[in-house]
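With one protein chain withheld, the remaining protein chains of the complex are depicted in position.
All chains are identified by letter, namely A, B and C, in their written order; residue positions are counted from 1 within each chain.
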Amino acid sequence: MIENLIHEECGVFGIYGAKKAAELTYLGLYALQHRGQEGAGIVSSNGERIYQHKGLGEVNEVFSHKEILSKLRGDLAIGHNRYSTTGVSSSVNVQPLLITYKKGNLAVAHNGNLTNSYSLRVAMEKEGSIFQTTSDSEIILHLIARSKKDKVEQMIENALLKVKGAFSLVFNTMDSLVAARDPYGFRPLALGRLKNAWVVASETCAFDIIGAKYERDVQPGEIAVISQKGIKSYFPFKSVQHAFCIFEFIYFARPDSIIYGENVDKIRRGLGRQLAKEKPCDADIVISVPDSSNTATLGYSEESGIKYEVGLIRNHYIGRTFIEPEQTIRDLDARIKFNPVRGVLKDKRVVIVDDSIVRGTTSRKLIKMLRNAGAKEVHFRVSSPPIISPCFYGIDMPTKEELVASSKSVDQIRKYLEVNSLGYLSIDGMLSMHSLGGRNFCVACFSGKYPTRIESNAGKFVLEKKCCGQL
Amino acid sequence: MIENLIHEECGVFGIYGAKKAAELTYLGLYALQHRGQEGAGIVSSNGERIYQHKGLGEVNEVFSHKEILSKLRGDLAIGHNRYSTTGVSSSVNVQPLLITYKKGNLAVAHNGNLTNSYSLRVAMEKEGSIFQTTSDSEIILHLIARSKKDKVEQMIENALLKVKGAFSLVFNTMDSLVAARDPYGFRPLALGRLKNAWVVASETCAFDIIGAKYERDVQPGEIAVISQKGIKSYFPFKSVQHAFCIFEFIYFARPDSIIYGENVDKIRRGLGRQLAKEKPCDADIVISVPDSSNTATLGYSEESGIKYEVGLIRNHYIGRTFIEPEQTIRDLDARIKFNPVRGVLKDKRVVIVDDSIVRGTTSRKLIKMLRNAGAKEVHFRVSSPPIISPCFYGIDMPTKEELVASSKSVDQIRKYLEVNSLGYLSIDGMLSMHSLGGRNFCVACFSGKYPTRIESNAGKFVLEKKCCGQL
Amino acid sequence: MIENLIHEECGVFGIYGAKKAAELTYLGLYALQHRGQEGAGIVSSNGERIYQHKGLGEVNEVFSHKEILSKLRGDLAIGHNRYSTTGVSSSVNVQPLLITYKKGNLAVAHNGNLTNSYSLRVAMEKEGSIFQTTSDSEIILHLIARSKKDKVEQMIENALLKVKGAFSLVFNTMDSLVAARDPYGFRPLALGRLKNAWVVASETCAFDIIGAKYERDVQPGEIAVISQKGIKSYFPFKSVQHAFCIFEFIYFARPDSIIYGENVDKIRRGLGRQLAKEKPCDADIVISVPDSSNTATLGYSEESGIKYEVGLIRNHYIGRTFIEPEQTIRDLDARIKFNPVRGVLKDKRVVIVDDSIVRGTTSRKLIKMLRNAGAKEVHFRVSSPPIISPCFYGIDMPTKEELVASSKSVDQIRKYLEVNSLGYLSIDGMLSMHSLGGRNFCVACFSGKYPTRIESNAGKFVLEKKCCGQL
Partner (left out) sequence: MIENLIHEECGVFGIYGAKKAAELTYLGLYALQHRGQEGAGIVSSNGERIYQHKGLGEVNEVFSHKEILSKLRGDLAIGHNRYSTTGVSSSVNVQPLLITYKKGNLAVAHNGNLTNSYSLRVAMEKEGSIFQTTSDSEIILHLIARSKKDKVEQMIENALLKVKGAFSLVFNTMDSLVAARDPYGFRPLALGRLKNAWVVASETCAFDIIGAKYERDVQPGEIAVISQKGIKSYFPFKSVQHAFCIFEFIYFARPDSIIYGENVDKIRRGLGRQLAKEKPCDADIVISVPDSSNTATLGYSEESGIKYEVGLIRNHYIGRTFIEPEQTIRDLDARIKFNPVRGVLKDKRVVIVDDSIVRGTTSRKLIKMLRNAGAKEVHFRVSSPPIISPCFYGIDMPTKEELVASSKSVDQIRKYLEVNSLGYLSIDGMLSMHSLGGRNFCVACFSGKYPTRIESNAGKFVLEKKCCGQL
C-alpha cells in the first residue's frame, strides 16, 4: 500500500482517425483514472485548428458538460490524467501542454520522468529559455522547438535523443499522432486499433472501454508516427537493455490491463503465490488491503491454502476534498479509507497481504484497527521487496529518508508495525516467475541500482518555482 | 446487482452530547454514503438555535468547506443521506426536513417508506394542509404538529401511532434526540455510545469511523428519547411479528456493519454457501459482481470448492455526472461500470455470483462481456430468490412489470440472459441459516406477501407533484 | 441613501399565454433585479405539469444555463426576485413558493409584508400547521389550502380576506395566473399585454424589456384571474382609503418605470425641485449620491440654479461576495461603493442630495470623503422627510432604535454627519406636488402613523426560526 495519496503516476491516451476523437479520449481517460486524479485534459485537432480543455479534478469533474466535449473537434486527440503529488496542486501543470512554435501548434502528454531535466533546463535557461510550468515535459517541447530539422517527426526525434530517463509520450501535431517510448521502456505504452483508427494508451483497459483491440506495445525506443499515410516507426535510439518498471505489475496497473504484453492479473497472482512459498505463515485467514492487493492475496491464499477473507472494507467515496475534523479521532485517516470486518477478524490469526510498504505509517494504523477488531495475531506479508530507494523514472515516492525500509531492518519494521511477523517477497522471487523470464525489469527502488545515471540534481528544479498557483 | 442506480436507500445518523456534533455527523454520513448519493444534510442545535445545511450531491460535495461545518453549532445533530430515484432530483426533498411549529423547531431524518401516506395526505389536505415536498416524511411532521399532546415526545408518539409502514427515524427537537423505529422493524437502526454521547445510525459502520461503540439496536416499536436526563424509551405500539428487511443482508448494508445484531459479512457468506448447496455447478472458477457480491461469492467458493477469482474490475470513479458519448459504443453502460479480466476468464467455465436480479438488462450485458473476454461457459448464480414484487417499505425498486422475474420463469430468464445455467437461492434456503433462526424477516419482494396491508394508492402521491425542481 | 444593503424589496412577475413563458419571466426578473439580489426563482406550467427552478444569487447566476430555462416549460410562468435582509440568507425562503394541496399544485410570489402574520401563524400552529420557511407568504398558502371553497380563485379570495397588511401577489395555479393586490395598494403591481399574452409585474420596466405594453395597474383590492377565458376581476375587499407606498417614488422604483400610473422620473424630479424650494442653499455645485438620487438632484439643480455635477462615482462591480480585508482601511465600506471626483469638488461649496437617511453611518463616511477630496463646505439635502418609524408593509428597515431620525433632531443629525447644513423635505412638501394630488399615500415611516393596525408581535416570528440554513 502506498500511503498519503502521493503515489499515482500519470495516464496518457491518444487516438487518430476516429470521429469525435475527444469523446473517445474522454472514455479512455476515464478508464485510466486510477493513474491520476489531480487533473485531466484533452487537446484535439481537426487538421486546421487545435482545441483544448483541461482542469483540476477527476475526468468527470473536468469534463462536466456535454458542451465541453463537443467543442473539442476533430479526428485526432490526446489526453492526460495527472497524479496528485503533495496537497498543493497547480493547474499550470495539467497536461497536455500546448504550445505555439515555428511549425505551428504542438501538444504533448507525458508519462514518466526525465533524469537529466535539471542540467537541460539550466543549460536552456542560460541561453534564455523561460519555463512556465514545473513539469519536465516542458523541456521536451523546448528541445523540439530548438531542433534545426525540417519535419516535426525529425524534430521530435532530435529532441528525444537529448533527454534521459523515462518517457512514454503522445504528441498531437495537428495532423499526426506521434507516440514515443524511451529505449529502456520504463513506462508502458500500448498500441491498439478501433476499426480504422489507431489508439495508444498507458494501459489496455482504456482500449476495452471503447471497444478497441490491443495490437502490440509501442516498443522501447520506438517513435511511431500515425498520420494519413498510416503508421510509420523510427528507432533512433542506441539499443540498451530494457528496464520495464516492475511496480506497474506490483501496484499501479489495473489487473484487467495487459502491460508489457502480459496480463497484470496473472503476474500479480504469481507474486502472491511466490510470497506464500517464501514467507509461509501459520494462520487462520488471509486478507487483503483492498483493492490493489486483492489479486496478490488470492495468490497467497491459493498457494498457502489459508482461507481468503474480506477483512477490510474500502471506502470508495473519498474525494479530493475531505474536511479534516477539528476534534481528535484516533487514526482517522486510516478509518476514512478502511473499516475492518469484525466478524471476520475476531479471534483469528490473520495474514494481511499488501503490495508494498512505503513509509509504513498507514500500515501501522491499519494493523491497530485489525487488532481492535479482535485479530488474535497479525502477520504482515508484502508482495514486493523492501523499497529502499526512490524512483527517478516516474513513480512519485517520498525521499530516501522517508522510506521506512531505507534505514530499518525487516525486524525493526516488524516492531514498528507491531505485527507478529513480517515477510517481504525477495527480489529474486519477484523476478523468478516463469512469465517474467524473457523480460528485463527495473528494480531500482528495491535494489538501489538504477539502470541509468541519475543527475545529482534530479528532481531538484521542481522545487525551485516555489509557487502556490491555481488558475 | 441492482441496475440503473435506482436502488439505494437512505442513511440516517444522530448524535447527542458531543462537542462539534455536526462534524461527527459528517463523518457518520460519509460512512453511510453507500445508502444514498443524491443529497445530504445536517441539522444541528445548541439548545438555543438550530442550524441547517443541505444540498444535492455526495457528502463530500455538499460539505465542501470547513466553514460550512463550523457554522453548524451545538452538541446535538442529525444527518441524512438521500438515495437517487430517477434522474430528476429535487433539492426540496433533501433531508433532514426542518420545520417551525407550535413548539418551536423540529427536524427529522427518515429511512423507510410509509404505506398509508396517500390516505393520510389526502385526509390532511382535505382539512387544509399544504405539502412542500414529495416526501412521505413530511406527513409525519404534519401529524406531530397536529397532536394535542403537550410534550414533543408525546406528540411524536401520537403521530407515529397513525402512520403505517416502515420508519427508522431520528428527530432533532432542539433539546433532545429522538430515535424511533416502526414495530415491524423493517429498516435497521443501531444505538451506540461515544464516551458520554449517544449515537444512532442506520448501520454500525458509522459508529466505527468516529470510534463509537455499538450498544444495541433501537428496538422495533421503540421510541428512544435522548436528552440531558439520559435515554428513556417508550414502546407505544401494539406488538406485531417482526419483519426485518432481508435485503439489507443480501445487498444494501456494508459487510463491515452489524445489522439486526448480526454481522452482515457472516450472513452474506452464509447466503453464498447455501446457494452453492442448492445450486451447485461444474465449473472452473467462480467470480463476483463486485463489490456487493464479493462476500456471497466467497461463500459459494468455500462450499463448492470452486476457485474464487477476480474476473471483473469495477470502476470506482463514476460520479453522478457522466457524459454520454454521442457515438454508439456497444454496451457502454456496462463497460463504464465493469471491465472483465481476460486472463482470468479465457477458456474457463465461469460461475458468476450476483446478489440479485432486478430488471436483468445490465446482467445481460455483463454476461456478453464475459463471453467476449473468452469465457467458455457462463453459469449465473443469484444469492437471493427471484424478485417478483416491488418493495413498499423503503427499497426503491421498479414496478412489478419491470421486474424480470415477475413475468418470466427461471428458464425464460436464463434464455434472456444467454447463460448456460441459472440458479437462484430458495426462500427457505435464504431463511434457513442458523443465524437467522430467531428472527423474522420481511421477504415480500420474493414472496409477494406483505407483512402489512398496502394501500391501493401507495406510492401514488409521489407522482402528483409533477415538478421538476432544483434549488 | 439606504445603507448596508438591508433595503431592497422584492420584485414579482407573471405571464399567461406566451410561448416560452419562463424565458420572458427571466427577462422580466432581470429588469426587476434592483428590487432584490438575494435570490430568484421561476415556476412555470404547461397545464399538465409544473416546473420550478430557484436559487440564491442574481437572476444571471441562478439561471446560468440555457438548459435550465428550456426545462421550465409552458405558457404560464411566475417569477420572483428576493431582497437581501441581513447577511445570512437561506435558500428555503427563495420564492416562488410551490406547494401541493387538495387541488393539486399552487405557487405564489409575494411582494409586501403581512401585519397579522404572527397571530395567524400562532393560531394555525395551534391547530397543527407546520411552517417550512420564515416567510409570511407561506401563511397565505396555508389559508388557501384551508379554505372550504371549491374553486381556487374563491379559495384565494377567502384566504386574502383574512390577511392584513401589504400584498402584491401573483399565483400560478397550473391553468391560470392570478394577480392580487391588497385594498390599500401599498405595493405597486402593473398589468400589461404582449400580443395575446397578459403580463403582471412590480414595475413597468419589466414590460419594456420584453416589448409588452402597460395597460393599467392591478387595482387596490382587485383579484384578477387570467385564464383561457381571458381576464376576470373580483373586488372582494371592503373599500379603504388607498395607501400607496411613497418610498417607491423616493427610492425603490427605477426612474424609467411607471408606478401608480405615474412616471417615477417625473415625481422624483418634483421631489428635488420642492426640496430646493424648501431648503435652498448658497453653494457652487450640487451633486448626487448615485444612482438612486440622480433624478432628485437634477430637480434640485433646475429649481435652485446651482450647477449639477458628478461628484461621486459609484462602483457597479460590487457583488454579493466581497472579501473584507484584514487590515484597517478607513471608511473602506464607503470607498468600496463610491469614489469622489476631486477635480469637481476641490474648493467648492457642495450640496449633496440623497434620497433618504436611514442610520446615517454611511452618509457620515461619504461626507468625510467629500471633505478629504477638497470640498470647502458640504450641505446635505434629503429628498424625503426624516424616517422616524420602521415600515411594516414590505420595506426592510432597521428597528426604530437604529433609525437616526427617531431619536435625534435635525440639528443633532447635522452635527453627527458633520455637515455645514442639513435640510430634509417636509411631509407636506413631499405630498404637495400637483401630480400626487389625486392619490393617497402611506407616509408611515415619516409620520409614525400607520394606515392599519400593527400587531404588537408584527415581524416577530421571523426571528423565531433561528436557523442559519442553506440548501
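As a convention for this text, contacts are C-beta pairs under 8 Å (C-beta built on N, C-alpha and C of every residue); 3 or more make two chains touch, one makes a residue touch a chain.
Not measured: the values here are computed from a predicted model.
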item	value
Omitted chain's touching partners, listed by label	A, C
Among C:107, C:141, C:283 or C:298, the residue in touch with the chain that has been omitted	C:298
Given A:142, A:254 or A:269, the one touching the chain that is not displayed	A:142
Hidden partner chain, residues of subunit C it touches	19-20, 23-24, 26-27, 30-31, 33-34, 37, 58-61, 63-66, 69-70, 205, 208-211, 254-256, 258, 263, 265-266, 291, 294-295, 298, 302, 307-310, 313, 315-319, 321-327, 329-330, 332, 335-336, 339-344
Chain not shown, touching residues in subunit A	48-55, 68, 71, 91, 94, 97-102, 104-105, 122, 125-132, 134, 141-142, 145-147, 461, 464-471
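Keep this in mind: only the chains that are shown with their structure count from here on.
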item	value
Distance-maximising chain from subunit C - centres being C-alpha averages	A
Inter-centroid spacing, subunit C versus subunit A (mean Cα positions, whole Å)	59
Subunit A-subunit B separation of Cα centroids, rounded to whole Å	36
Centroid spacing, where centroids are CA-atom means, of subunit B and subunit C in whole angstrom	47
In subunit C, residues with contacts to at least two other chains	none
